[in-house]
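What you see is the complex with one protein chain gone and the rest in place.
Let's turn to chain A:
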Amino acid sequence: MAANPNLSKGAMRGLTNFISDLRNAPNKENEEKRVTKEMAHIRKEFKENKNIDGYQRRKYVCKLIYMYMLGYELDFGHMEAVTLLSSSKFTEKQIGYISLGILLNESHEMLPLIINSFKEDLLARSDYFQALALAAVCNIGGKETAEFLAPLIQKLLIANTSAPLVKKRAALAILRMNRNHPGLVTPDSWVERLISVLDEQDFGVLNSLMSLLIDLVSEKAEGWEPAVPKVIHLLYKIIIQKENPKEYIYYHIPCPWLQVKLLRFLRYFPPLEDATGRRLTEILNAIFAISESAKAGTINHKNALNAVLFEAINLIIHHDNDPALLKQTSILLGRFITAKETNIRYLGLEAMSHFASLSNETSVMIKKYQDTVLCKLNELNGEHEIKRLRWLLIDYLVSLKDADISIRRRALDLLYGMCDKVTCKTIVAELLSYLQTADYNIREELVIKIANLAEKFASNYSWYVDVILQLITTAGDFVSDDIWFRVVKIVTNHEDIQTYAASTVFVALQNRNAHETLVKVGGYILGEFGHLIADNPASSPLIQFQTLHGKFATCGLQTKALLLSTYAKFVNLFPELTQQTQEVFRQHSSYIDAEIQQRACEYLNLTSLNEDLMQTVLDVIPAFSENKDLINSNSSGSAGIGNEISTPPSNTFSSGNNSHIGGNTSQLDLLDPFGLGVSSPSQQQQYQQQPPQYQQPIAQPQQFFSPQQQLQPENYQQEVGSPFGSGQHNNLLSPTASSGSPNTGSTGSPLDPLAIKIVNAYKRLCLVNDGVLYEDSIIQIGLKSEYNGAQGRIVLYYGNNSSFPLTSFNTTFESASSTLQLQPQSTAPNIQPKAQIQQPITFSCTGEFSESPTAAINFLTPGKPITIHLKLPIVISKFFDPLQLNSGDYFAKWKILPGKPVEIQEVFKTSKPIDMAHFNKVLSEGLNLTVNKGVDPNPNNLVASAQFPYAQNPMFVLLRIESNPQANMCRLTIRSQSAVISNATKQLIISHLS
């Protein structure tokens, strides 16, 4: 070593000895001992030796750095390094800078302290001092450095007096500062001057400058166009004219690094059509020619050559405007991917998948632009490509089995990118067979890609189903929920494959080791479509059930819950299975998991109570609304599906679903009041959460559950609900509107839009059972209700529409009538943003009442406390039983019932032309009155009746409406045993009909 003159200079014996000591240490302990000893020694020296000289300080700092590099903590010595830094001797300064570069990073607290030293060195006369300071800025420059030194460094870059050594470092220092703190070099003031530096002769400076320019144009290419001809000219000089300094030739290639940077720079600009553009074409052709001619050579020669070549290829692909060059490119790439060198194969595959995605774009372009010339060009090109690609397919598949995971990844990407309708089946089949042997770290990616391809290019869906099932079988652990949700959705939406899917799934389930995901798919599909294959004795209902139940014990909770739903569906489809399934429900009716327990209890009741109800609830799922591609909709789409199929009847809404409640149409709200999906099983289950003591069948299941029928009252509601402002309504309005409404703080002016909204919502809900009761930007309150005899149950859903949590949430309810008492359950105290809580309230009616109960909802927002007063739409008519009477009975009853003062008569005016059919609907469907035909022969009159059975003695409500269509006037007469009922009924009818 001593023979080497480079090493003898500046060598430090003490350092060398120290390093060999450490290297000779027989074990870690000895090394640590040696380090501790040295540290103590250095610390002592620094502290006590006032006469320490530069050499010693340098040596100690070097030793410290060495220890630091070995992984030992340093808690001193930084100041010594700074002392070295500010020395005027180059050697000391050099060590100082090196040590800071190693010890500090850009956020170190010491850094601001030494900026001044940087500045002094930047202003120094010595190039080397300047270079050292610039290097430090490049390596550890932070924000303060950028702010403080940027102008100085910029000057160094463009000054003619700066040495190349300084210039190139200045360019990189600016690059570094610009990366960390963009906006330092503004195009306006600097573009021209920086471009002028391109005239520089020194290749080292050009090289650094190009790095800076590439970084700048990658942020914003506008304004830099004047640089393009210069860059092309430089390339021309290097490649065609071969004018370049000898020292920059690297293995016979003139400065490959600069070439690569120049080519890359051009990628940020569109192709030029003028002479300069033609010159570029010449250059690119030359690059191809050079790579053709130079076959032999060292590996370094080849690497440098190919580095330039790949950069050129990427530029060509990027420009995508020269058919001749593109063709050449595809031939070259074809060769690369079969090359022996793994590096070349890797790069070839990468460029090829870039290329494949491009030719897809071209085909889209063909459809888009009917320009014939362009069309022809692209067609030729495209056809050629397809042939080539297919021919090369085999090569890719070989690559897919390459021993190198880097190559396999690229090959997979490429196959994915070039898949189309023609090649899809082959590719998917190959990928599937590859999946069986594939590495674990590539499987997940592979599964997603296969699923996507299968869906994207499926010509028939049975093939798709096959592919997914095979996916589950071979790599079930890697099949995410999204994928199986998707297959279920597609099967549901396509009737033609349902039978096929059912039988295939059934066969697949026969495998004893069927994956749990398969059990989920199987459970769903057999539950929905099992009946399609039930005629086959090999897959009779009983066998289907047994097949699934054989897997039940080993499944997770989610799957168990899903299977319970399947069994419930089986009961509906195959009554002969009732006994077995109910047995299962019974077994699980006290299961430890609440979800499963709930399902078991509900299904047990559902399947043993009422057949109509069961049929409706367990009817076939209608087609899902078609949405989005799997990969694009991973978050929103699948969350939706998740709610519908697999999650429990949950009380939290996915935010994705919630968003469309925000939409205004009240019709939508009614159909799908809580965004759960119109007819999902879980929604219906939720509906069914009736307390077990309800033994009576629900009177009108159809009306409860069919969205179509719910729609009808809504339709006319929109018509009759709109007029507003007659004297009658003040009555109705006052309790609600008198309260401060959260948004407007209004005091109940009837014209307040929010108050109108509240009243309309209330009125609508008097007629129907479910809907939105209240909504503003902070909270949405939805309501579902059920009535069964004298019992009622409503569930209020409080959804937080705001972006902040609602705290101290509490509610109080008041009923003015002693015959109607509410028993609310308590609620959670907080609602998180976009979350929702629910509050069930049960009540029973023991007699007539006229006033609806009220609710006060209190909570705190970050700004202020808010109280919302609402009327709950619990009205007397909800407890009516329709009463069918013929003419004779009607008049007999009418006579028994007391006349005035209990009889009530009122004349009201309608704001719209009188439509008796409407009246009919409101009364019969909304208010539970039977409109008796043939009692009053006058078509402009109607009579209706109902029974209120929950007072001490059953009461009757009889009424008559006489209308005068010409005058839009009506006269309403009501008789009942109770003035309270008569009054309440009158108010309801008038508010809804006038």
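Just so we're on the same page, a residue touches a chain if its C-beta (ideal position, glycine included) is under 8 Å from a C-beta of that chain, and two chains touch if they have at least 3 such contacts; residues count from 1.
Going forward, contacts and distances are computed from a predicted model.
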**Report entry** Protein name, per the UniProt record, of whichever chain is missing from view ("AP-3 complex subunit mu-1-like", "Glucosidase 2 subunit beta", "Integrator complex assembly factor WDR73" or "AP complex subunit sigma")
**Finding:** "AP complex subunit sigma"
**Report entry** Options A:Ile95, A:Leu618 or A:Ile841, residue touching the unrepresented chain
**Finding:** A:Ile95
Query - Candidates A:Gly14, A:Pro182 or A:Pro753 - the one touching the absent chain - result: A:Gly14
**Report entry** Among A:Asn306, A:Ser353 or A:Ser539, residue touching the chain not depicted
**Finding:** A:Asn306
Query - Sole residue of A:Ser211, A:Ser353, A:Ser877 or A:Asn932 that reaches the chain not shown, by the stated touch rule - result: A:Ser211
Report summary line: On chain A, the omitted chain is touched by residues 1, 4, 6-20, 23, 38, 41, 53, 55-56, 62, 65-66, 69, 89-91, 94-95, 98, 101-102, 128, 134-135, 138-139, 165, 168-169, 172-173, 175-176, 179, 203-204, 207-208, 211, 245, 247-248, 250, 255-258, 260, 264, 300, 303-304, 306-307, 310-311, 341-343, 345-347, 403-404, 406-407, 409
